[in-house]
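All protein chains but one are shown in place.
First chain written, first letter: the chains are A and B, and each begins at residue 1.
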Amino acid sequence: MVLVEQSLNGFQFGLLLFLLAAGLTLVFGIMDFVNLAHGSLYMMGAYFAATFTAWTGSFILGVLLALGATLLLGIVLEFVALRHLYGRDHLDQVLATFGLILFFNDAVRLIWGPAGLALPLPAWLTVPVQIIPGVYYPAYRLSIIIVALAVAALLYVVVMRTKIGMLIRAGASNREMIGALGINIKLLFTLVFGLGAALAGLAGLMQAPILTVQIGMGENILILAFVIIVIGGIGSIRGAFLAAIFVGMIDTLGRAFLPDLLRMVLSSAAASTAAPALSSMLIYLLMAIVLVVRPEGLFPAAKR
Amino acid sequence: MKLQINTSNVVVALVAAGLLLLPLYSQLTGNIFILTLFTRIIIFALAAASLNLIMGYGGMMSFGHAAYLGIGGYAVGILAFEGIGSGFIQWPVALVASALYALVIGALSLRTRGVYFIMITLAFAQMAYYIASGMSRYGGDDGLTIYKRSNFGGLIDLSNRVQFYYLCLGCLFGGIYLIWRIINSRFGLVVQGIRSNEQRMQAIGYHANRYRLVCFVISGTICGLAGALLANNTDFISPAGMYWTRSGELMVMVVFGGMGSLFGPVIGTIFFLLLEELLSQFTEYWALIMGPLLLLIVLFARGGIMGLLGRFNRG
Partner (left out) sequence: MKKTFWLAGAMALALAQPALGADSIKIGFVSTFSGPTAAIGNDMRNSFELALDHLGRKMDGKPVEVIYEDDGQKPDVGKQKTEKLIQSDKVDFIVGYIWSNVLLASLKTAVDAKTFLISANAGPSQLAGELCSPYVFSTSWQNDQTPQAMGTYMNQKGVKSVFLIGPNYAAGKDMLAGVKSTFKGQVVGEEYTVWPSQLDFSAELTKAKNSKAESIFVFYPGAAGVQFLNQYAQAGIKAQIPLYTAFTIDELSLPLQKENALGVPGAQQWVNDLPNPENKKFVEDYRKKYPNLRPTFYGAQSYDAANLINSAVVAVKGDTTKKDAMKAEMEKANFKSVRGPFKYGKNHIPIQNFYLQDVVKDADGQLALKTVATIVKDSQDGFHDKCPMK
């Protein structure tokens, strides 16, 4: 029973990470663009949602407005600054978007103050529900699972079954080709970036009620998202999905069961010091192992 | 190597002379703090120079260089804590530990390329960070205070501000001289050749990854030296100095100054740390200026400050 519940925790955490990683891997895979500011868009999504919810008094309305606002912000950002960085060195992109992180964090502090915001849930989402007899699960976490799975399915349909999806796939595997086909690349890129931004915003506002809205909330989780897309193989949505679930599971189950496992082989005192250090390293260890064995991730999108 | 008189060389010479004469200025004006500030800048410049060796000349974007600062520092701190105060033991241990760490993670990381390399070096540095945080005997997350600086007999007194300053400056100039010798040696030319065209160098019979690995280890060792200096400078070592943001800052210093330019990292570090110090005195919102500045430098000033100075010669 505990195992079921902990697995569900891991699954849900993985899906949460997928929302963030999906946008990142899209932008990375198609434009070959490393966007550290993805974490800032995630933060902006949460701040927008908290602000709009407070204004309108409706959680759903606030969320929808916030999604639109992040989409718009992403498009503006791409248009003003980031499109000049396509085709540049990855290092340049990392540094420029690192600068954007600094900027966004301080801009948020200037506008909303340093204390952070609250995004309270409507009452119907705060109750635990019984999923199987004897196992209760928070309704909101359940709704995250549903929304994330829906987004994953939608992305799958868009990428595999539509013309835009075809171009996206073509772009991920061979950038020159779509140019040769006479497609307006600039427009496609702006569109994809906006989509990625909206996904980041969605991830941010979905997590906000669980993790609070605060400055710098994007940074810790951004590193996790990068770990996921690197494990999954850059540019691969399927890879990001599987890697996200994998990382979520490993992280949660590691924290849940590692201390007890270690206690079986080590003394109790040694185990309780070693376990947290080990479980915090687990994800990085996983990434290092994956990269040593498969230097291009588990599901490389393209052979370059 | 013919020494040319051009803007960048003049600036480099002026900066070097300024650094040499700084203690004099500090004595004359009674401004001790400027010496303290520049000691720290010089140590970070050495770390940035070591990163420049693999980033600028070797084409390896390491996002985990802060780990060496930590390893070098912890070698000094742990030995001091265990009662071994001699610098003749502490410093070699710091260098060897950094070199060994670089050897192991280099051998594993160099299987990957590009962004994957950036991420795997980050992963290893994060692991080092968590290991340091877990060492409860040595203060864990709170860090470790170093009560006595490394003892070099009567040779040099590290607690004397001016002597320590000149030691750091000596290490910086020595490090840069070493890097200059390396990049102009046959070995260095091969490494740079691999960076611009790996397949060709492989084809003429060079084992690219072995050259890369040696370069990676040298860089890590120099950065470990910077770590030992930094621990002595702050009398303190903590995992916070190994966090990934510190690795990012080192990259920014290199790029500010100009990647692949011998003195670029020194200029970049001075610029970055002074700007940070000054902006934070004027406003708490210094990142609001620093962030866009970084973006602008990347967009419009490729080659950093040294690149800008180079343009004066052409223009």
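The rule we apply is simple: a contact is a pair of C-beta atoms (placed from the backbone, for glycine too) under 8 Å apart; a residue touches a chain by one contact, two chains touch by 3 or more.
Source: prediction; values computed, not measured.
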Omitted-chain contact residue, chosen from A:Ala66, A:Ala148, A:Ile221 or A:Leu262: A:Ile221
Residue among A:Phe13, A:Phe98, A:Phe226 or A:Phe246 that touches the chain left out of view: A:Phe13
Contact with the hidden chain (one of B:Gly106, B:Gly175, B:Gly188 or B:Gly241): B:Gly241
Interface with the unshown chain - residue positions in chain B: 7, 11, 29, 31-34, 36-37, 40, 130, 133-134, 136, 139-143, 145, 147, 230, 234-236, 238, 240-241, 274, 277-278, 280-281, 284, 286-287, 312
For chain A, the residues touching the chain missing from this view: 1-2, 5-6, 9-10, 12-13, 16, 105-106, 109, 113-118, 120-121, 126-128, 136, 138-141, 207, 209-212, 214-217, 220-221, 223, 252-253, 255-256, 259, 272, 275-277, 279-280
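Note that only the chains that are shown with their structure count from here on.
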Residue ranges of chain A touching chain B (in the complex, touch as defined): 28, 34, 81, 84-85, 88, 90-92, 94-96, 98-107, 109-110, 223, 226-227, 230, 234, 273-274, 276-277, 280-281, 284-285, 287-288, 291-292, 295-297
Residues of chain B touching chain A in the complex: 55, 61, 63, 108-109, 111-116, 118-120, 122-124, 126-127, 130-131, 133-134, 136, 244, 248, 251-252, 255, 259, 285-288, 290-295, 298-299, 302
